[in-house]
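Quick notes on the structure that follows.
A single protein chain has been removed from this complex, and every other one stays in its place.
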Amino acid sequence: MHRTPIGVLGASGYAGRELCALIAQHPRMSLAFATANEQRGKTVELNGGRTVTFIATDDAPLGDAELVFSAMPHGASKVWVEKSCAAGAKVVDLSSDLRVGNDDNIPYGLTELRRESVRGASVVANPGCYATAILLGLLPLLEGEHVERGATISVSAASGVTGAGLSARTDLLFGEVTENFRAYAAGNTHRHLNEMRAVLGELSCDADVLFTPHLLPVARGILATITVPLSHAIADPLALYRKRFAGEPFIEVVADLPELRHVNHRNVARITVMPVEQVRRPTLLVLSAIDNLMKGAAGQAMQNANLMLGFDETLGLPT
Amino acid sequence: MHRTPIGVLGASGYAGRELCALIAQHPRMSLAFATANEQRGKTVELNGGRTVTFIATDDAPLGDAELVFSAMPHGASKVWVEKSCAAGAKVVDLSSDLRVGNDDNIPYGLTELRRESVRGASVVANPGCYATAILLGLLPLLEGEHVERGATISVSAASGVTGAGLSARTDLLFGEVTENFRAYAAGNTHRHLNEMRAVLGELSCDADVLFTPHLLPVARGILATITVPLSHAIADPLALYRKRFAGEPFIEVVADLPELRHVNHRNVARITVMPVEQVRRPTLLVLSAIDNLMKGAAGQAMQNANLMLGFDETLGLPT
Amino acid sequence: MHRTPIGVLGASGYAGRELCALIAQHPRMSLAFATANEQRGKTVELNGGRTVTFIATDDAPLGDAELVFSAMPHGASKVWVEKSCAAGAKVVDLSSDLRVGNDDNIPYGLTELRRESVRGASVVANPGCYATAILLGLLPLLEGEHVERGATISVSAASGVTGAGLSARTDLLFGEVTENFRAYAAGNTHRHLNEMRAVLGELSCDADVLFTPHLLPVARGILATITVPLSHAIADPLALYRKRFAGEPFIEVVADLPELRHVNHRNVARITVMPVEQVRRPTLLVLSAIDNLMKGAAGQAMQNANLMLGFDETLGLPT
Partner (left out) sequence: MHRTPIGVLGASGYAGRELCALIAQHPRMSLAFATANEQRGKTVELNGGRTVTFIATDDAPLGDAELVFSAMPHGASKVWVEKSCAAGAKVVDLSSDLRVGNDDNIPYGLTELRRESVRGASVVANPGCYATAILLGLLPLLEGEHVERGATISVSAASGVTGAGLSARTDLLFGEVTENFRAYAAGNTHRHLNEMRAVLGELSCDADVLFTPHLLPVARGILATITVPLSHAIADPLALYRKRFAGEPFIEVVADLPELRHVNHRNVARITVMPVEQVRRPTLLVLSAIDNLMKGAAGQAMQNANLMLGFDETLGLPT
């Protein structure tokens, strides 16, 4: 069967390599090129044993690809999205460059929220990893207008170190991360807050979000622990979630507590919701787990690419 | 100099061993006995290379000790506290048996809150590890009546596995914990909630607490991430904390974010507090880190024992 | 297509679960039953999200399976192999019960050495994990009679904790394994030594083996570091290895150093060999890495099962 040629820009990072590995095992795609300026000419081994050789980004034959994934750094990605479009390729942009405040033709690719917009789009802004975990965990409450107006949704989330990328930072060395745990971007200053606030606004939710990310001594995975003040008690919140996500191939609504090991290396969000005892105001606790490199990056990007190319949404994705 | 004889009941667990190691390096204490029913007769090596040989708890010469630390399991400890008292020893109980709803003669040994009561007590109920981190993180706000009435304080906390004790549980095996992260006792069902609620009540705080603990892939350390809705904005919360804890030998109020590596193997709580952006209601974020086995267990117990025996509070404690 | 019914005895351990997961994704197999006495009635989730419900081993409908994997404990497995045979099933036994000194009808299932015997067998003794890594690493030297007579092959190997099984031992708790490293079964006392010596004998190698296993703070993977005194210098040992293993689907002879991350979750042995500098006697250094649960247990068992059932050897196996 004909395989659709796909390009990856910025392929040497964690998300880029994961994209190359997904393309390699996709039944309808082939890798047209993978770029990495600093590692051009270098051949690396992907998960599963296949290899890929990087070319310089400037040398990318953009026109050879029907779709391009851009895993370029924030700030540097936008221009390559434009070049890829100009060369006739569809684009899924994994950077934050196009997520908020762009023209309406670039849907925010939280697939379970924007499936139809994604299907017809030529460019999609792939959500951030934390935003994916948190927004999917809130979606049934936001769409049903269950959140108390003016309240604060408190989110404590923790991520594995691959969320920070494959960059030579001393604070990410094994010796600094092992047996440690710390918050960062505290006080509501994380980049992903903007896209979360934007989605809340679009869904007419009047609540604030207080988001505190943490760095875990694990390679991959995000767990978000979310406290949601409600405008009214919900009798069976789990039923509400199950109904909302019925038929979704990549959402697992569960009764027990999601763990990183349940989701890592899989393109799923695993979510539970429960009422809390000994608190007077109606409040829900939501726990949402994803693999930051799969459902939080490369996997969701592939999910969107499948839709944009008219493929089955689940093609080539590990569940 | 004369050394005060000290006994340890239930010495084979993580907290018990830490107590034995602290006694071994204490300039004014000597170890009278250390009990461990299942490991009686066994000699183990403490941190630092010294060894201790366990005897059966029933064989403990309680009367030989001026002070007994009970690190017996919850439920089994209370009777040994009573026996130790009857034998004439002072007792610091590390179990939860005496923490809430006991007679007024047994102070709750959160030292920085109850120093004077501890000093004169013959029995002290040593706080739980999570409760220690969280209550110390809240103390300046509780005492100053800064918390919004009727609000919910949202606490997400994470602990190393030694918090669960040295018990042969398959869910605590290395293979199950490494590269994993998970919540437990979700929905506000953790044992330590009771003692936290009791302290809030005593300090006339009308807020609820929503507490979600998590299991970290680290051996030791607790980090509590706390969202506090305020009744009014506080101009300089860090100054408030610094004033409250001025002179406290074991509290570090810091401007940067506390990490587990800052506190492990030390008897300190390291705390920061900051206002949060992009949230309309006045809200503070508090981060509080302790070593669950030191300030969260053996260290705080030693701090209390020092006071009960008339020693300098800091004697024999690593800062 | 018809799927061959397969049973798993002792399915609740790490190897047993891995077998169930492999069967679940095998294109020609279906899971007839999975037994676990202590967890009978319990439903667990496999890697990949599928679930399996255990039945008591005594209730296993052995006759329903065309092939049975026995992952029963050493010592308890042999009787179940016999029962399974009596019920008409073929058996791959993952225990050590049948590996050494049994009748000639039970081949030792180191597939790359005994492929033809395995193909015709009704019972196969699956090799131990360490023995697999080490023997595959030595095979080209053993078969070519390159090892110095009377010499000692020195093997230092390290394994992840899943090699010790899913058993509630305090020495395998996260708090005891993290940030630690230790040898065990030192002085040449490990169980796998017997099967290695047996193979050396069958291949007319007169050398001794000195094998020291170590416990790594990782979940899975074995790396064996092997010093081999030669009877004569070998000009290009890598070429020798490449020639020996040409066409082998599950052996990767590489020029760079094999790492655990190269092999984990894959049914491969990754091997390099190199001469050593500054040593006067001709000596080779061999490094051999496998995933102890895949090529070292469930994967190799499946490789053997594929042969015994007349399937392509690589069917359903991750490379």
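Letters A, B and C mark the chains in the order given here, with residues in each chain numbered from 1 onward.
One rule holds for everything that comes next: a contact is a pair of C-beta atoms (placed from the backbone, for glycine too) under 8 Å apart; a residue touches a chain by one contact, two chains touch by 3 or more.
Everything quoted here is computed from the prediction, not taken from an experiment.
Colleague: In the full complex, which of C:37, C:122, C:283 or C:314 touches the chain missing from this view?
Modeller: Among C:37, C:122, C:283 or C:314, only C:283 touches the chain that is not shown.
Colleague: Can you work out which residue in C:165, C:249 or C:275 touches the chain that's missing from view?
Modeller: Per the contact definition at the top, the residue touching the missing chain is C:275.
Colleague: Touching the absent chain in the whole complex: find that residue among C:156, C:170 or C:314.
Modeller: Hidden-chain contact among the options goes to C:156.
Colleague: Contact with the hidden chain only, please: which chain C residues?
Modeller: 150, 152, 154, 156, 158, 160, 176, 178-184, 186-189, 193, 197, 208-210, 212, 214, 216-221, 223, 225, 227, 229, 257-261, 264, 274-281, 283, 285, 287
Colleague: I need the residue numbers on chain B that touch the omitted chain, in ascending order.
Modeller: Touching the chain left out of view, chain B contributes residues 45, 48-49, 178-179, 252, 262, 266, 268, 318-319.
Colleague: Using the touch rule from the top, list residues of chain A that touch the missing partner.
Modeller: So the residues of chain A touching the unseen chain are 14, 160-162, 166-170, 172-179, 217-220.
Here is the rule we use: only the chains that are shown with their structure count from here on.
Colleague: From chain B, which chain is the farthest off, judged by mean CA positions?
Modeller: C
Colleague: Looking only at residue numbers at the chain A/chain C interface, is the share used by both copies over half or under half? Answer same or different.
Modeller: The interface is built from the same residue numbers on each side, given that over half of them are used by both copies.
Colleague: Pull out every residue in chain A that's touching 2 or more other chains.
Modeller: 178-179
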